[in-house]
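Every protein chain of the complex appears in place save one, which is left out.
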Amino acid sequence: MANERSHVMGVAETRLDLDRARRCGFPEVIYGAGKDPEHLLEIVTLQQQAGQPSLITRATPEHAELLTARFPAAIHHPVARTIRIPNGPSQESRGHVAVITAGTTDRPVAEEAAETARWMGCRVTLLMDVGVAGPQRLLNALPEFEQADAVVVVAGMEGALPSVVAGWVACPVIAVPTSVGYGANFQGLAPLLTMLNSCAANVSVVNIDAGFKGGYLAGLIARRTGAVPPHT
Amino acid sequence: MANERSHVMGVAETRLDLDRARRCGFPEVIYGAGKDPEHLLEIVTLQQQAGQPSLITRATPEHAELLTARFPAAIHHPVARTIRIPNGPSQESRGHVAVITAGTTDRPVAEEAAETARWMGCRVTLLMDVGVAGPQRLLNALPEFEQADAVVVVAGMEGALPSVVAGWVACPVIAVPTSVGYGANFQGLAPLLTMLNSCAANVSVVNIDAGFKGGYLAGLIARRTGAVPPHT
Amino acid sequence: MANERSHVMGVAETRLDLDRARRCGFPEVIYGAGKDPEHLLEIVTLQQQAGQPSLITRATPEHAELLTARFPAAIHHPVARTIRIPNGPSQESRGHVAVITAGTTDRPVAEEAAETARWMGCRVTLLMDVGVAGPQRLLNALPEFEQADAVVVVAGMEGALPSVVAGWVACPVIAVPTSVGYGANFQGLAPLLTMLNSCAANVSVVNIDAGFKGGYLAGLIARRTGAVPPHT
Amino acid sequence: MANERSHVMGVAETRLDLDRARRCGFPEVIYGAGKDPEHLLEIVTLQQQAGQPSLITRATPEHAELLTARFPAAIHHPVARTIRIPNGPSQESRGHVAVITAGTTDRPVAEEAAETARWMGCRVTLLMDVGVAGPQRLLNALPEFEQADAVVVVAGMEGALPSVVAGWVACPVIAVPTSVGYGANFQGLAPLLTMLNSCAANVSVVNIDAGFKGGYLAGLIARRTGAVPPHT
Amino acid sequence: MANERSHVMGVAETRLDLDRARRCGFPEVIYGAGKDPEHLLEIVTLQQQAGQPSLITRATPEHAELLTARFPAAIHHPVARTIRIPNGPSQESRGHVAVITAGTTDRPVAEEAAETARWMGCRVTLLMDVGVAGPQRLLNALPEFEQADAVVVVAGMEGALPSVVAGWVACPVIAVPTSVGYGANFQGLAPLLTMLNSCAANVSVVNIDAGFKGGYLAGLIARRTGAVPPHT
Amino acid sequence: MANERSHVMGVAETRLDLDRARRCGFPEVIYGAGKDPEHLLEIVTLQQQAGQPSLITRATPEHAELLTARFPAAIHHPVARTIRIPNGPSQESRGHVAVITAGTTDRPVAEEAAETARWMGCRVTLLMDVGVAGPQRLLNALPEFEQADAVVVVAGMEGALPSVVAGWVACPVIAVPTSVGYGANFQGLAPLLTMLNSCAANVSVVNIDAGFKGGYLAGLIARRTGAVPPHT
Amino acid sequence: MANERSHVMGVAETRLDLDRARRCGFPEVIYGAGKDPEHLLEIVTLQQQAGQPSLITRATPEHAELLTARFPAAIHHPVARTIRIPNGPSQESRGHVAVITAGTTDRPVAEEAAETARWMGCRVTLLMDVGVAGPQRLLNALPEFEQADAVVVVAGMEGALPSVVAGWVACPVIAVPTSVGYGANFQGLAPLLTMLNSCAANVSVVNIDAGFKGGYLAGLIARRTGAVPPHT
Partner (left out) sequence: MANERSHVMGVAETRLDLDRARRCGFPEVIYGAGKDPEHLLEIVTLQQQAGQPSLITRATPEHAELLTARFPAAIHHPVARTIRIPNGPSQESRGHVAVITAGTTDRPVAEEAAETARWMGCRVTLLMDVGVAGPQRLLNALPEFEQADAVVVVAGMEGALPSVVAGWVACPVIAVPTSVGYGANFQGLAPLLTMLNSCAANVSVVNIDAGFKGGYLAGLIARRTGAVPPHT
């Protein structure tokens, strides 16, 4: 039995794709959920020794306690459930990402998007409580996001906000549906369908509650666009 | 066999609920689809003889030809696919219904709603091409509908328009999803879910493509509200 | 880090739309679920100071304890999970809303609808245990609701009650499906579809378990209709 | 190639289960759709020679022309799309089946149920245009069906009729949803779910548009029950 | 406040439909779930005083303790979660119901069906562990159910058992899908669809996990059929 | 424009994966649907010149006419809609595949499976009209398939046949759901779910109407197993 | 009637949002489906007179004939069903978009994406027949797309290609599911879900068959990124 078991343990070790930073522009992001804190520490240490910045999503308080003790530069965001650890010489900020959300209940997903974009070295503007049903609020907030390089719109319930925002901006909009709602919301299916059917040509969509992916795509676009004056 | 067959024919005769006008305020509306023109003529004649106005929905050109020949007052609307026939002394118009739609493809459903409300004796304002993605158009159209007694919003695609409209008005909004769209629209399921999940408290919903029902409910509300100054 | 965090806290503060009462006829309703009691108190205090009546839905016992202590006029309804706080000179009651439900399990949703309509200043008749399968009960209850200005019908299971009720009344019926049921009920999908497909022309639908919205729409209609004799 | 092909043809020949009448009480019913008229004639001839009565469902006009020419006793019902051919000494009628439907569009499914029950030797009462929204019609028709041994209720749209009927009778009710409707009807899914969730204990359900199955089950129950006075 | 609350309590009292026994053949069955034991006792006492037998489904141990203490004739079945209380002179058993299930996990639903049929005065044969994948077991059990007046087949997973059983019997089969299964079972949707699409003409279906309804329909049929020799 | 268009044409040319036969054991199969006959001829010629046997699925009569004229060895099966063209020295048959189906309407899918397995060099037994509701037919057919190396079961409607067959054989069963059925069949969803939930451990499933894939997997298994005596 | 009808005609006129080019960077794109050729010509003329380039999607041969006759610079792509009309001084190409698709059946959607990106002034590489099941083809094509500024991946069937492509590139990937497939594909639902669940962080999704939207987003990103060297 012993051989068999240890073999099993062997294959279970997560191997880190350290080559990814070169191939894809950013290092591998670590999904914290269900990971043993000591195991997570091991992975992060490997990544830091390779001179790469780290981002952990779905991090627990236990993860945070251990990692912030070991890496003083670590920034734990309890609402976003992220830990990001800069590495190497401080990068200058480049690209501007706006993260907009309708209600306070969507906040954890929005914060995860924001932290991801910050980790990628973008300037982030986070705008909350900008619902469709209170139309003046969006108009008031317009100056804060109309010059962004990419916009992430996080919305549950009926998910109409991305279409409305997209009509005001020239840049790509990443729509993130959330599972906030009840009844015929069907755990985020309603806003997901709304966003996929958006009349606005500049809206693409990611999975329900996928704050990280929304922030990552916006960051990717903003980093590559940031220094260039907008198309005229 | 003869007896059996004629019995079958007997039960197949549609009986008209002439008492409905007294009980529910408006006479029975006749669903034209699949009805033999001569049979339809018979039903309508019965209703007209009882002194009641008639409304036929899903009317075909054949229906229209026959009925407009027999009843000169009949108004056939080919896009709405309706025929309405006033009866008795001309009612004064009462109540104001606004029908708003985003694109020209939703027009048949919107026209059906409008014709229904007109048949009920309401003043109707019909506003088309007021999409979410072109936000100024809605703001420009605001004066035309913000004083209505009831608003019908007809929308396919992502179905976000009712939420946006509802934020600007104090009256009830009846949202009518349409099957206009493709892919993840799922024949109107997407806008239906959007509307059911609307953040706006004054939005209720009817079936996909149910222009008649949207117009009927709006007409019902407007008739009963029309003479009263808006709540302050 | 400090700056970043406090900024985040800044945007998280819910801003109250005090202008809504003027624009839409009724002040903003506060969704209690997940709100910190102290934060809720702050919002309500702001609203009360502006001379507006308050309605809190999905209120917890903790919310109730704090608010009823501070505002003696507050009415907490534990089954409806609502708190309503009148404000200013007592309004005369206007408009009559009937809330009808089939079984006792639908009661929390029905009570939420009733409390909402009471907060809007309507007279409310609440009728429970009026199921489709016991047909005499509905006929017996008819005199209590046939003169209402708007009817809210709350039903889970197969959701047939709104169609049956709508055949007896001339006013609009707001159908509220509930998630009461099991198996092929699919958490309220079955009654939702039943209601959307209702043969009755005067039925519109809101989201599953949306007692507040049902009551709000009925209240809106009843307030605007109440003083006018029914259309003949 | 020849061998292979003829083998294929061999297996394609439908074998008739002539033993079924003994095992299950009634002979095999023949589904006409897609069957070559000559092939159908062959099967029916076999069954008639074995002294068994025949029932063909989904029969085409071509089927009817051929079979009524050959078997003068054949009864073709064009709306039900059935052909039934009695055989042997005339059975006395036994058991009473009521078939009830809300609208005229559900008629083909209702007629198929009725013809099936007639073929089984039951007395059939067919009641049409008895919708939920016109409540008096059902009460007026009550004497015609309350003593039936089994009731088939055929309904599309919201499918509420079986629950309402079942509250008035002591016998089993077979509910047949139809695909009549549009939008959120989803080709009969809405009435199917309504019927499965019926509050009435004496309602069971068959497939969408399954008029034959509804009539067969009702006939089965009525045949076995007919001579017995109802349980008291 | 006091008046309002007590009114609410007033309407919440469940009224018992004591006339049902006369109209529908059996008294009203009481759904125990969520009912306060004292309230339940009150309802049952009323029914017993009217000389009617009682059946409580979804009964808790607390319900059982109280009712069996008060009514010594009460039979509590903990697996079926039912309590039945005979009343009046002992009825002779009439009609034979077979309840068949594939696996031991479906047992609670099957027992609920069996207890319901026993309460209606039928003889019940309960056959478990008769799965489709072990074909001999069904053949061996055939003599025990082929003469039944009605058969209830309870099945989760793929739900194929009713079709297989129905091929062997002449009587109606009531199919009860259960939520036993995982993955693409979708909480009973898979066996529900299987049963609705059954090729066997004598199969009708009730809701997922609706053991009571399955037993009630079978009991209804068997009571009315029982004394009559099977149709030949 | 010329350059752009011709480039487009260039990429549109299907490149044939001639290496596949070496890598995967069988050459690439050609999906005929929508292919221009001349284009198809070109592809097939390439494959034949490389000494590989060809299989075309979803072939039209036009395809057949052209290919059988050019390649005399071609076998066109009009029901299966396949054309297979042997190549090189005649292979000895190896492995035994049984294809079983319940009704004659599933025949095209079953024939496609059979032709595919024949093309792979397997002996094929095709058994039709072996439905679940006529249990003796399956028992009678048992000797014809219980020694097969792999069994393909093709079934629409409720899709129960694979589970029943799988209880009698030791080899893998490939279940192919078909879109044959109506109503709650949902174009094959019902039998698909039935098969995925099969209690039998030796059943795996392919897409709805995927006769080719069912035959290919069975052929793959039978070719590799055929010469070996069954496991004991 | 005259007034009413002409009013209706008035609102039906599509108003062109000529300000959009300034606000959003690109002029309004015209959806051709269902538009009268003369009406389309009118809209396009307006846009051309304003000095803006035009793009018509879902264009019919009739549209093409009329527009290419009037505007010699018009490029009609019959497979993509697009017409694009450059305007003003020729823009230098900027940004590189790769459009990749698995099979030839997805070609119309892919071409629509490509034409849209070309209209936006991007260089486009179109790669077809690069399926997941033939892994070498993708590796061979890698040099043609790994330096693109944005990649559009068009895929039906199981929709796995975007995930595989995204592992090789650093830029954003826009995934476009198509309705190509059958059975459990459910008209594109299967690839849509696959893409939304992609493990790759740089994949976002648009509606089923939304080639235009995929090309527009890729063009938007590429235009803004193109002149900048890739992030290091």
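Per-chain numbering from 1; labels A, B, C, D, E, F and G assigned in written order.
Just so it is clear, a residue touches a chain if its C-beta (ideal position, glycine included) is under 8 Å from a C-beta of that chain, and two chains touch if they have at least 3 such contacts.
All of these numbers come straight from a predicted model, not from anything done at the bench.
Q: Given that one chain is not shown, which residue among G:83, G:154, G:171 or G:200 touches it?
A: Final answer for the missing-chain contact: G:200.
Q: Of the residues listed, G:27, G:121, G:191 or G:211, which one is in contact with the missing chain?
A: Looking across G:27, G:121, G:191 or G:211, the contact with the absent chain belongs to G:191.
Q: What chain G residues would touch the chain not displayed?
A: These residues touch the chain not displayed: 102-103, 131-135, 157-160, 163-164, 166-168, 181, 183-186, 189-191, 193-200.
Q: Going by the touch rule given at the top, which residues of chain E touch the chain that is not shown?
A: Missing-chain contacts on chain E: residues 75, 79, 104-105, 107, 111, 126-129, 134, 136-137, 182-185.
Q: Which positions on chain F touch the chain that was left off?
A: 23-25, 29, 149, 168-172, 174, 192, 196-197, 201-207, 212-213, 216-217, 220-221, 223-225, 227-228, 230-232
Keep this in mind: only the chains that are shown with their structure count from here on.
Q: For the interfaces A-B and A-C, which has the higher count of C-beta pairs in contact?
A: Of A-B and A-C, more C-beta pairs in contact link A-B.
Q: Centroid of chain C to centroid of chain D, CA atoms only: how many Å?
A: 45
Q: Measure off the straight-line distance from the CA centroid of chain A to the CA centroid of chain D, and report it in whole Å.
A: The answer is 58 Å.
Q: Considering chain D alone, which of its residues make contact with at least two other chains?
A: In chain D, the residues touching two or more other chains are 134, 168, 183-185, 189, 192, 196-197, 207.
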